[in-house]
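All protein chains but one are shown in place.
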Amino acid sequence: MKAEIVSCPLTVVGAGPAGIRAAATAATAGVRVIVVDENPSPGGQYYRQSPPEFDIPDRAAAHSGHPEASALYDQLDHPNIQVLQNVRVWGVFDGHTLALTDEERTFLLDTDRVVLATGAYDRPLAFPGWTLPGVFGVAAVLRLIKSQWILPGQRFLLAGLGPLQLVLADFLLKSGAEVVCVAEAADPLQGWRHLPGLWGHWDRLREAYEYRRTLSRNKVPLLFNHVITSASGEECVAVAEIARIDRDGVPIPETKRSFDVDAVCLGYGLLPAYQLAAAFGCSLRFDENLRWFVPRHDEQMETSVPGIFVAGDVTDMGGAHVAAAEGQVAGLVAAFQLGYLEETEFQGRMAQARPVLRRLNRLAESLQGIYKFRPGLAHLTRDDTVLCRCEEVRSQAVKTVISAGAVDLHQVKLRSRAGMGYCQGRTCSSLVAPLIAAQTGQALGELYPCTARPPLQPIPLGALAGSRSSHSK
Amino acid sequence: MRALHIPPVTRIRDDTAMVSNEVRLQRGIKRGTAFEITINAEPFTAYPGENLATVLLAAGHSAFRFSPISREPRGLYCGMGICFDCLVTVNGRPNVRACITPAQPGDLVEIQREG
Partner (left out) sequence: MKTDVVIIGGGIVGCATAYYLSGKGHRVVVIEKDAGAGLQASGRNAGGVRQQGRQAALPLAMEAIRLWAGLAQELESELEYQRTGNLILALDGKGAANLEEEVEWEQEQGLLDVRMISAAECHEIVPGLTDRVVAGKHCASDGAANPMLVTPAFSRAAQRQGAIIRYGTTALELLMQGSTISGVKTDAGEIEAGFVVNAAGPWAQRFNAMAGCSTPISPGRSQLLITEKMPPRLSPFLTVMEKAYLRQAPAGNVIIGIAGLPNEALEQYVDFASVRQHAANMLEVFSWLRDVNLIRTFAGITEYTPDGEPYIGAVPGVANFFVAVGFHGQGFCVGPMAGKILAELIDGGESPVSLVPFQPDRFSNNEAGSAESADVKYPGSVMEPKRN
């Protein structure tokens, strides 16, 4: 039984700020757009909405604290835009046909241009005890508090790299939780050369200052050059340990301090969700600040594959404003390429959009430079620390197969199972690669991630075969 | 309508106990009509729009499963459906991601202990 095929000129994957702006920009130029989003409602991670069943008096609070959010969603309400919520792209076939599923059935989407606005996720960081319940990523805690309105603990230790920690600490304190410490891995002295890029972004600097003041008012220590070194407990985390790190990011044992906690929040930056881009064949470049791979794109947000664009956190993790600006550029270029914009109008609108994007990018790049990923953070594990959470593969097992000749992520996967599980390496690839680099002498940038094959996320066989409720031929 | 049984659940840490309902933030929010789900056959309150992870945490369950090989406790980690650690069995179906699955009235949730 052949699968249903729909077609449209432009597909946008992801309904966060980048995807919404891309779709809206193209739609107003006349392009028919399908937006595919795996969540129940638009907004992505940044504008995570509260459930519609919750009656929330404060409009801003209903949109994770962002009053501008509903204006953003309104942009999707356009006759040229069709939004598919709770639908995910699980494969790319023949270079331009997307396979979609809603967990009940699958159908194909034939399209001419694609904007991939698939966002990013919390960067995993492995250390002894990181798999304990109660050890959360920042996104998990923000989502629980801001959209599910639940506090997942009472006594938090925050450990991370980047200004998002301040935002979370502020929020936790205002929600009535205790924050015992914020361990910031950045070195304020090393980031000075990036400070000029912050020039002019007074509102952001003021925000940061306010967050710092909240912390000191509440007597929450903010320790720079500190990382989390372990989490321990029985069925939930009960003790978290931090230590000061040296210039290379290696913990100094004499400086270890322990805290009684019931929750740990890890904010060590983001990793782009590039799997769909990789499935299209888009090439990835190694980013020196991130010390990981991002989809490559040009000034027009086009990837190495003609007609495939990226926008937002999936490529430049600069936050919602950068995402929106990039989405707008991608939408403009796609509309122009599809013939919906005249050359002069296109150039005119690009001339307006580019400086905005450049200015935002300068700030983002400065922050990325200040908070660049310190190589020592990749070596906080012990031999018995789990690296691949899905398959329970520990550091020692990975090191053994590397010693036996597995010289890249693919071979380590085949011989140790690390990366073979449900998440297909999203969590462990950036943890395993540094071990391969250290043991084999290769540069991290040479350890290209494994090929992204379908399904990009699990799909029930019944949905794949036909309809899950009636799987007959 | 009979009163919903919300047993006090303690999150053990030192000698400080915490009653489950305190984890839900009030802030003037009106949640819809409460319903019941069971976790390991024990009834707990849930509200429309909450996902299973929320209900589990509110019920005092930090560990959502025990890993198949080494039996280590696992729970919520990424919170957005990509790490596959928050897996629970729901109505007989194993390996369901609690963080992205809405709770439905009458759901039977089991903490996975078998491989």
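Order of writing sets the chain letters: A and B. Residues in each chain are counted from 1.
Heads up, the rule we're going with is that a contact is a pair of C-beta atoms (placed from the backbone, for glycine too) under 8 Å apart; a residue touches a chain by one contact, two chains touch by 3 or more.
Everything numeric in this text was worked out from a predicted model, so none of it was measured.
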**Request:** Taking the full complex into account, find the residue in A:Thr106, A:Gln165, A:Thr385 or A:Ser430 that is in contact with the omitted chain.
**Result:** A:Thr106
**Sole residue of A:Arg257, A:His379 or A:Arg415 that reaches the chain not shown, by the stated touch rule** = A:Arg415
**Message:** I need the residue numbers on subunit A that touch the omitted chain, in ascending order.
**Reply:** 1, 3, 91, 93, 97, 99, 106, 108, 404-408, 410-411, 414-415, 417, 420-422, 424, 453-455, 458-462, 464-466, 468, 471, 473
**Request:** Can you list, in ascending order, the subunit B residues touching the missing chain?
**Result:** 68, 93-95, 114-115
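Heads up, the rule we're going with is that only the chains that are shown with their structure count from here on.
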**Message:** On a C-alpha centroid basis, what's the spacing between subunit A and subunit B, in Å?
**Reply:** 25
**Complex contact set, residues of subunit A against subunit B** = 38, 40, 45, 50-58, 61, 121-122, 124, 131-137, 139-141, 143-145, 148-152, 154-155, 175, 234-236, 238, 260, 262, 273, 386, 389-390, 392, 421-423, 426-427
**Message:** Help me check something: in the complex, which residues belonging to subunit B touch subunit A?
**Reply:** 11, 13-14, 18, 22-25, 27-32, 47-51, 53-54, 57-58, 62-64, 67-70, 72-85, 95, 99, 102
